[in-house]
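Only a single protein chain was left out; the remaining protein chains are all shown in position.
Chain lettering (A and B) follows the sequence in which the chains are written, and residue indices restart at 1 in each chain.
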Amino acid sequence: MATITSKPETLVGKRIRRREDPRLITGTATYLDDLKLPGMHHACVVRSPHAAARIKNINVKPALELPGVVAVFTGADVKEVGPVPCAAGLPGLRVPHHHILAQDRVYLVGHPVAVVVATDRYIAADAADLVEVDYQELPAVADPEKALAPGAPAVHPQWPDNVAFTFHQEGGDTAKAFQDAEVVVKQRITSQRLIPTAMETRGVVADWKAGEKSMTLWSSTQVPHLLRTLLAGMLGMPENRLRVITPEVGGAFGSKLNVYAEEALMAFISMRIGKPVKWVESRRENFLCTIHGRGHVDYFELAAMRDGTILGMKLKLIQDLGAFLQLLTPAIPTLSVLMMPGLYKFKNISADIVGAFTNCTPTDAYRGAGRPEATHGIERMVDILAAELKMDPAQIRLKNFVDNDAFPFVTATGLAYDSGNYALPLNTALAEVDYASLRREQQQARQQGKLMGVGISAYGEICAIGPSPATPAGGWESATVKIEPSGKVTVLTGTSPHGQGEETTFAQITADELGVDIDDVLVIHGDTSIVQYGIGTFGSRNTAIGGTALYYALQELKTKIKKFGAVLLDVDEVTLVGGVCVDEKSGRSVSFNQVAAAAYRALKLPPNTEPGLVATHFWEPPNFTFPFGAHIVVTDVDRETGQVSVRRYVAVDDCGKIINPLIVAGQVHGGVAQGLGQALWEQAVYADNGQLLSGELTDYALPRAHMMPWIESSHTITPSPVNPLGVKGVGEAGTIGCSPAVVNSVVDALSPLGVRHIDMPLTPEKIWKLIQEGRA
Amino acid sequence: MKRKISLTLNGKAVADEVEPRLLLIHYLREVASLTGPHIGCETSTCGACTVLLDGRAVKSCAMFTVQADGRQVLTIEGLAPNGKLDPLQEAFWNEHGLQCGFCTPGMILTARQLLNDNPSPTEEEIRKGLEGNLCRCTGYQHIINAVKAAAAKQGA
Partner (left out) sequence: MIPQNFEYSAPATLQEALQLISGGECKVMAGGMSLIPLMKLRLAAPEHVVDLGRVPGLNSISESGGVVCIGATATHHDIESSPVIRGRVPLLAEAASHIGDVQVRNRGTLGGSIAHADPAADYPASLLALEAKVRLVSANSDRTVEAADFFLDPFTTAVESGEIVLEVLVPIEEPREGYRYEKVPHPASGFAVVGVAARIKKAGGKTTLARIGVTGTGPRAFRALAAEKLLESGADVATAAAAVAEGQETNADLYASAEYRRHLTRVWAARALTLALSRAS
């Protein structure tokens, strides 16, 4: 028997390069469009060029006559399939029936009207052009406030007021707070529509095997299991005969946390033609047909005392829903309301949401999903209050933060913040930028007529989404760990990572817990026939929930390993150190591989113990986690042109314990880039008639390398008590913290001109006009 | 009418007959089964399809295959012959210069040209040199670190 007892170096907390990268840097990963199946056909979707129209006639004959075209389907063929599901439930919610192909009417530009199937994607594209659709155009409405005005065109004729739902949430005594207030500040603040723009567009391959009555469906999705369940329902097929596989996914950011018409449509086509079929979205389709994010118009009122103490908030939130309700569309603004108090201890809030239909692409979860809107609102309002009271924006925040001894802190909206030290990241960031000297520099700059701004945001977020009662489809996560007879370890996670790096972080956790070499661990995800049911990847939940499920599965296995180890050593009890079972009394030990082999050979089983070393754990979290942080942004505004340049970006984030600092830094950088995109450049712009004007990457400005500032990122660490790993989540932090810090900075720069608010994006022209008005 | 073409693809001579409208990216991906270069847009904006044509970075979605007749094309699959990673591939791995990986093959090949032209670029030159490649995941910072690290390693 071996006597090695040296414990390997622990990997959790270490900067370890990712295990998913070798296939990605060599171009050998398999994304959806890389799949090629024998006999595979290609589909091209014919889409509405109008935002609202009656379909008078569709002539598919010219398309069908093109050699290579095998079928063309229209709404009549798929009437019984679906509808595209909305999983979010709210009292009185109006859910329009969302067919997978338009029936007699189209509701948005890009609405699928017909689908052409051909042997080759070039022929499919040619044939799609030959489908003749006769439309009678109808009036459309593309702006949520216009949609709610009397006399607006009805998006859905049965609901002429365009209201999908109203929702009220109240905490504390807001009326009294506003009565007691010495000062009330009000502001209309928008969070513009954004287009998530994962670099890989969506795509589906469906392969129906009639003889087996089974379907394999590959989809670029964040939620393979949920997709399977919902899609089986749409198709009326048994869930256990539908296998969903998630190939490599080229980014998602919430836009693939959904069930889309094309997924059911490809499944339908494959069943009808008896061949595999592929559809890959063009970028134009991606802009029109994959969900958008944000789309808020918020009317805020903040009540406070003259010393800066915030008493309460009133909010009227208008959410632009688009024409249909996708999977979580109406739930997103309710998340905003939950997060509205931010990091502050005021206990009175009254919020009303109106969800408005428009003839636009549905909105849904996009990185942050409701929380960037909330943070932007509260962090702008706190700055507006500070300006009103002539207080320093850092001081007013420090004054109103939840106290360190108040955790778990129950908020005005009923959340229980798990742990926090909210002043720490802010003070760290203030020190990092040398705040006092920055303010002095700003004074000098102003004397020279220069526009320099310093902006702060102190953000909180809801992560690890989430406890099942708070979610439409279950908020737990699952993990299976299999120690194979050879001692190799296979982890099956119910999450569906697509860039977040869990093949690495979960291997780190596993290697540490079992004491094995990380190279002996393989993490598998994204195949419903291999992996036990899981929820998926969104809401910064992978590590906090999926990682915890893994942790508990590993604890079960460790217990079992020790039982086998004891049997092998013929003692009552052993310790597991560095993968080795040791009898502390005699010093004798048995190796991990020997235990693994013995567990499967099963010559001698411990009492009440089954053969094998497999454990599955489904973990239901008792609470969300609540990361927080502070971002400080220094900007210079070109007085002549209105151009903003970001001179410094300092981010101090607290996401609890860190499994892999390299990956966490990457999440922060990417999050900040998307926040900066919203703050400065990105905007989905619709014409009044519902045409998307920013409909291509040549119009919709994503941040490019030369547009990004250097991000100075650091962390404070306040472990979460919600899970044994102490982690909170970091996927959305950068996005949530960023946009208010940027806008606060630019408003600060322009404040000598009397500017107190600017809506995003901060385009040069918008700022130039404010400068002109300020001069007048 | 199909046209005959021959080109050197990742160091090997290949010959085919293609429709003139066949985009080079589709030739590489569908005909030659080189799925490293990706398609991220149709406006030649994103750079995910970048390959090296006679050593220079080009967007293979904005070229017809017939235009590559007689020329040398290098895709990401050809960058590490015999499995030996290019210093840029190694650096992207070490510095976490990728997340979802979709933009990565194009990003690495554009960076390859950048370092060929300018072996020790400044941060600003790297940012400018990569302006034709969109990444939605990384915020570019780790990519810049990776290009710097590769430059340092090459220079060493």
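Annotations for the structure displayed:
Just so we're on the same page, a residue touches a chain if its C-beta (ideal position, glycine included) is under 8 Å from a C-beta of that chain, and two chains touch if they have at least 3 such contacts.
Note that the structure is a prediction, hence the values are computed from the model and not measured.
Of the listed positions A:407, A:710 or A:768, the one in contact with the omitted chain in the full complex is A:768. When the missing chain is restored to the complex, the residue among B:38, B:59 or B:96 that touches it is B:59. Touch with the hidden chain on the side of chain A covers residues 121-122, 125-126, 129, 282, 284, 640-641, 681, 685, 693-694, 697-702, 707, 763-765, 768-769.
Residues 1, 3, 19-21, 23, 42-45, 47, 50, 53, 56-59, 61-64, 66-67, 69, 110, 113-114, 129, 131-133 are the ones on chain B that touch the missing chain.
Please note the rule applied: only the chains that are shown with their structure count from here on.
Centroid to centroid, with C-alpha atoms defining each point, chain A and chain B lie 29 Å apart. Interface residues of chain B, counted against chain A in their complex, comprise 19, 21-22, 26, 29-30, 33-43, 45-46, 48, 75-77, 79-80, 85, 89, 92-94, 96, 98-105, 108, 123-124, 126-128, 130-131, 133-144. Remark: chain A residues 17-18, 20-31, 33-34, 36, 121-122, 197-201, 248-253, 280, 282-284, 498-501, 662-663, 665-666, 668-674, 696-698, 702-706, 708, 710-711, 734 touch chain B in the complex.
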